[in-house]
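As you look at this complex, bear in mind that one protein chain is not there, while each of the others sits in place.
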Amino acid sequence: MRKFPSGFMIGWSQAGFQSEMGLPGSEDPNSDWFAWVHDEENIATGRVSGDLPENGPAYWFNFRSFHENAKKMGMNVVRLGIEWSRLFPNDPGISSSDDHVSALEKLDRSVNAAALHHYREILADLKHMGFHVILNLYHWTMPLWLHDPISVRKGRIAGPAIGWLDSFAVKQFAFFCVFSAKALDDLVDEYSTMNEPNVVYSSAYASPGWPPGYLSFDLSKRARENMIKAHAAAYDMLKSVTSKPVGIIYANASFTPLRKEDERAVGLAETAERWSFLDPLVGLSELQAGEEVSRRLDWIGVNYYSRTMVRLQGDAYRSVPGYGYACERDSISLDGRPTSDVGWEFYPDGLRDVLQKYWARYRVPLYVTENGIADDGDYIRPYYLVSHISSTLEAAESGVDVRGYLHWSLADNYEWSSGFRPRFGLLRVDYSNKSLNWTPSALVLMEIAGAGGIPSELEHLNSIPPTHQLRRG
Amino acid sequence: MRKFPSGFMIGWSQAGFQSEMGLPGSEDPNSDWFAWVHDEENIATGRVSGDLPENGPAYWFNFRSFHENAKKMGMNVVRLGIEWSRLFPNDPGISSSDDHVSALEKLDRSVNAAALHHYREILADLKHMGFHVILNLYHWTMPLWLHDPISVRKGRIAGPAIGWLDSFAVKQFAFFCVFSAKALDDLVDEYSTMNEPNVVYSSAYASPGWPPGYLSFDLSKRARENMIKAHAAAYDMLKSVTSKPVGIIYANASFTPLRKEDERAVGLAETAERWSFLDPLVGLSELQAGEEVSRRLDWIGVNYYSRTMVRLQGDAYRSVPGYGYACERDSISLDGRPTSDVGWEFYPDGLRDVLQKYWARYRVPLYVTENGIADDGDYIRPYYLVSHISSTLEAAESGVDVRGYLHWSLADNYEWSSGFRPRFGLLRVDYSNKSLNWTPSALVLMEIAGAGGIPSELEHLNSIPPTHQLRRG
Amino acid sequence: MRKFPSGFMIGWSQAGFQSEMGLPGSEDPNSDWFAWVHDEENIATGRVSGDLPENGPAYWFNFRSFHENAKKMGMNVVRLGIEWSRLFPNDPGISSSDDHVSALEKLDRSVNAAALHHYREILADLKHMGFHVILNLYHWTMPLWLHDPISVRKGRIAGPAIGWLDSFAVKQFAFFCVFSAKALDDLVDEYSTMNEPNVVYSSAYASPGWPPGYLSFDLSKRARENMIKAHAAAYDMLKSVTSKPVGIIYANASFTPLRKEDERAVGLAETAERWSFLDPLVGLSELQAGEEVSRRLDWIGVNYYSRTMVRLQGDAYRSVPGYGYACERDSISLDGRPTSDVGWEFYPDGLRDVLQKYWARYRVPLYVTENGIADDGDYIRPYYLVSHISSTLEAAESGVDVRGYLHWSLADNYEWSSGFRPRFGLLRVDYSNKSLNWTPSALVLMEIAGAGGIPSELEHLNSIPPTHQLRRG
Partner (left out) sequence: MRKFPSGFMIGWSQAGFQSEMGLPGSEDPNSDWFAWVHDEENIATGRVSGDLPENGPAYWFNFRSFHENAKKMGMNVVRLGIEWSRLFPNDPGISSSDDHVSALEKLDRSVNAAALHHYREILADLKHMGFHVILNLYHWTMPLWLHDPISVRKGRIAGPAIGWLDSFAVKQFAFFCVFSAKALDDLVDEYSTMNEPNVVYSSAYASPGWPPGYLSFDLSKRARENMIKAHAAAYDMLKSVTSKPVGIIYANASFTPLRKEDERAVGLAETAERWSFLDPLVGLSELQAGEEVSRRLDWIGVNYYSRTMVRLQGDAYRSVPGYGYACERDSISLDGRPTSDVGWEFYPDGLRDVLQKYWARYRVPLYVTENGIADDGDYIRPYYLVSHISSTLEAAESGVDVRGYLHWSLADNYEWSSGFRPRFGLLRVDYSNKSLNWTPSALVLMEIAGAGGIPSELEHLNSIPPTHQLRRG
């Protein structure tokens, strides 16, 4: 049996927008994403699925059932978030001239007290049941008053409510963070400022299905810089009110070279897609403006699902279709590996690779903060689960300080523009009655959590799932 | 939660030839099937896989590990067999003039005492662990001295060693049964004379891959009659030495009509393939010869895997390809249902149908004595398991006296002419080191056995597995 | 044998941008589409294929080889276009105050005389070989000075060079048409103002892969109105210099109802996607502005590839995926029909349906101006060809005045944002040496053209191609 390192935690991650809504009274119509997925033009042109988040798993009211199932499964850590738009459905009126004190006064006057109270109930229940709580402060949604994505999509890229395109969002975010920490710190063990800022600044300005659905490398760059600054500003503000660790959660591919001669492409890709955002935050590089953002990372959350196969093209790197995230869904990759319901290749070695590279570069504590698979039938997930936990343990055995594995996710939820079709849950949600049902994978995880490691009778699941039974392309 | 009826048992079935061999010293080279699967001509022409049973799961020596895993899984019943060829590797010399007493004397002199002792050890271990033991006395293998399948395949269909083609086998079998019961009765709870005689007399004389690989309806009929008589003779002999129930285990399809107008084909098929063999044994019909074979069934074992779709053709019924047992493997049936690694359609309703029809006709206690799926990845098996146990419980709820569900099988084993490729085990066998590894389905079964029914959190697995991820034809 | 109606013509259609380029000196870098498919951001984000039109089939220099092959195949009609950006690479400086005379003077001064001369050579060769020539004046490309698609994509939707979003384009187009007709009328038999304006105004403002890649129903509507007016203005201008028929070419689906109760959805779809654009041009309805555009259609060109399955949703209609244009590529539709390399379902009956509906509504002469299939292996095309010609003949037999069948296309060409992957040619282009190679379908067409109908020995190809050999989704 392969044992966990001492103190290693097992749990799950989830996001407010994806899981909270689902029963009358749970709706939050005040976020950019809510507007985006309801927009008629987006629906008609297939940019979004047409599924609506208000038909979701209803964590807002059913949180106790979630927690009990997680407990029964042996989990002891959770990373979840609070929705900015729930606490501040209306513009609190902070202006650029406001200082710390006046901004917090405005937030105090403007906060939705009932929502804040409800979040405290949720967190208190978790603490009461013994969970280690990681509170994440931004998971892709902004209040509409700060970001009107339909207007931006239609070409208005200046003026108010343009989200991360406006440097004013930096300050807004930092104030929101400090306000939240003051209100919830007694129920929190660690903070994350943001989940996957890299997905936001890349998808949002390159993919039609993401708010604001805009194609522009320039705008993407602008958003990226504002997000780096926003993390640093939030870090500083948080440190003024709490002594708890503050980290960030980042989305990762493991980059693998197509051929020997493409090895250089791996470094290029890592720098472009990973280090360039994070290096400034630890002082390994500077932002162009020379602004000071370094030494602002107490820990890093590693989200990992698959790899990206890369090759060199001249001096640049290119992603190679047919591997990693660039596969057909429910298919077999060019490397003979199954792909998920969203077309992501089964590639567990990449998780170890990413953890080792983070550790080698930054030497800060790590969590696996997301890892999971869209697998309607729960066919591949038992293999995925065991193989990726095993890959995490291999990293730990090689000296990496990785402190927990948080699966994405405990239950099925609303997968952004793809709606409810992709099912990532260990618990299968019956959306008609919101019941939580156990997949075989949930039983597998319970065995692992209970044993404090991977029992040898389950080691055989640490392998590539047989492909002869699966769909080909 | 759907509860088991009171006293309902959960367990597994297995066969000696398929599971015993696997480590040095465990070989039994004295059976017809052993000769058949080793025959060079059979291998070269693809009649058999070329896999060899001596590389199997090694139950002969590892039986304790099997039993412990079954116990841990919550099982409490087993149906297993003893190998005629192990106890009597050589012809004991019984002649047609031998009576009961002289025959048993010859068997006593001729039995392989070490093998008998070993079987007692196995059964004692089971009883010691609290298992209800159903001993099956014939599971398709005969000693070579009674059946030389290669000679028969080459055209010698008269003379000695022609197996069930010779009415002398009837007597031989009855003596073997009574000998075994005398030697093992203290370790046995119930007896079955034979497993699936219908597969033997149909496949053997109609399919090239089965010993003796002979195509002849006449010979099939002759074998069939001898097997009916053999059951009756064995029943009588057994009753002279034991008071325990004696049943038979039969292979079943649920017959479903292609269209409304084919409903009559269902009855035709059931009569031809099921009732015609069993009716004489309960006195509902007579053998041509008028021989008395009736009132010889204390219970019936129902083996069920899938259905047969039938249609009328003139006054006869025909099987319709693309459904039930007649599908392509790892595929989707014409009814949109997954098929297994051996091409059998997922059709759980048929199990309830078959149980109800047995009960309506014979009113004797029933067991599900085989039910399972060849599923290398364990993708479909969790659904298969829950759906078929559920179907069994539906039969019980409708009044059928069904007393247990015995899965085929606890562990992967040697699938006759198909070799090791089809994997039917809840435990995955690593043939390189004979280790037994838990599939997710094994965890599912443990939950069910532990709960004494199907917990509502697992009820969602009582459904057709999603097909969009699976291979199409 | 099924005979053609008297005078019925057989030929092909092609577009300048898709076929002309391909050898040094043939490039036309001055169109919006050229800029669009070369844009780095479009390529990097997968909006366009990365294939470049300057590697195309090289009709610009090899037109004689195209013509000879068409002749050999028995063709006698062609529809092709001239590229606005070739004749007017620079802004001729027409202002809104210019009248007819001054505008033509500016065009005369500004035209690329060498390009005009080359087009005359091409057309003269066609006329010399006896082809009936239909000249189309707009096939989706505009000069860059009139439409800068990258700027528009980045949000500039006012000011100069915004293409059809600017009503000034109406006048520019009309002047371009009359200039072209004056210069080429002796070599032309009929005119089409535009090819598939409906694809332009819908795809351009709804699909990310089309210039300007903009999502806005408002902008789509604006473009649509300007195109209706542009046709009418061009019609009037053309009539001032030529007596030849002036028509328009329109893209069509045949709309079929999913269930009986969806029949009303068919009418809704036809009105929204077909009649609403064309009705004003024949006086069956009016533009909102009350502007006079009616009685401007001498003939209609019908482009047809597949159907759209529709169903009712409330009072609206919706397209149903899995049928018609909404299938997976190289697959089988939900109706059991093959789909093409671009995912379009084989549905020949729809062509007859569309022709009959046009005839019933407008009573003007019709041509099938596009019909063909992306079929790399030429597997399905023989069936497609025979079935759709047959469907055309059925329309003719029912009284429709359809005068010819023009296949898309004679040779493989550049399929817009999809690049060279989809191969629509009867002749397979070897892009490495620009050779034109005969597919089996080309031989089939030669037989048909030579026989003046479909010989009975080829009638068997008027059927759904067998699907058991083809890929399933």
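When the chains are written out, they are named A, B and C in that same order, and each has its own residue count from 1.
As a working rule, a residue touches a chain if its C-beta (ideal position, glycine included) is under 8 Å from a C-beta of that chain, and two chains touch if they have at least 3 such contacts.
The structure presented is a predicted model; accordingly, all values stated were derived computationally and were not measured.
Considering C:Gly46, C:Gly419 or C:Pro465, the position touching the chain not shown turns out to be C:Pro465 (whole complex). Only one of B:Asn90, B:Ser167, B:Ser216 or B:Ser240 touches the chain withheld from this view, namely B:Ser216.
The chain omitted from view is touched by exactly one of C:Glu273, C:Asp341, C:Glu370 or C:Glu415, namely C:Asp341.
Chain B meets the missing chain through residues 41-42, 44-45, 47, 153-157, 206-208, 213-218, 473.
Against the chain not displayed here, chain C makes contact via residues 330, 341, 375-380, 382, 428, 430, 435-438, 440-441, 443-444, 447, 455-461, 465-466, 468-472.
FYI, only the chains that are shown with their structure count from here on.
Centrality by C-alpha centroid: the chain sitting nearest the overall protein C-alpha mean is A.
Counting the residue numbers that touch the partner chain, chain A and chain C have more than half of them in common.
Taking each chain's centre as the average of its CA atoms, chain A and chain B sit 51 Å apart.
Per-chain CA centroids place chain A at a distance of 45 Å from chain C.
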